[in-house]
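One chain of protein is taken out of this complex; the other chains stay put.
Right after this comes chain A.
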């Protein structure tokens, strides 16, 4: 189960951040923001070598004391970050991968919404919230 999911725009401002322990929101904001550096490093590293076979899933960005931060970048350079509790050892890489895929699908749905203005923070309660990785898969 993720403790925090975040969607970051191409220009690196947050489109959507939600975390389960709401009192630690600020901490997650910092964590996610800092992880962007790693994301960017990974993108630039991948960009040269494997331009064609693009793997959207970036894998574990970095572990902190309490959490593991995973990253995912869409082709339009929108970043997804999922923070998982370190103590949760049952989560495999594949599960994280599928979480990202679901998140990506939800995000695509949001973008398809004609009333959504691309670049705005995602406010809708129904779009991304429909899929609640925070409440368990």
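The criterion applied here is as follows: contacts are C-beta pairs under 8 Å (C-beta built on N, C-alpha and C of every residue); 3 or more make two chains touch, one makes a residue touch a chain; residues count from 1.
In this section, contacts and distances are computed from a predicted model.
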Considering the UniProt annotation of the chain absent from this complex, which name among "Trafficking protein particle complex subunit 8", "GATOR2 complex protein WDR24", "Aspartoacylase" or "RNA polymerase II subunit 5-mediating protein homolog" applies? "Trafficking protein particle complex subunit 8"
Given A:44, A:76 or A:89, the correct residue touching the omitted chain is A:44
Tell me which stretches of chain A touch the chain missing from the display. 9, 11-14, 24-27, 29-30, 33-34, 36-38, 40-41, 44, 121
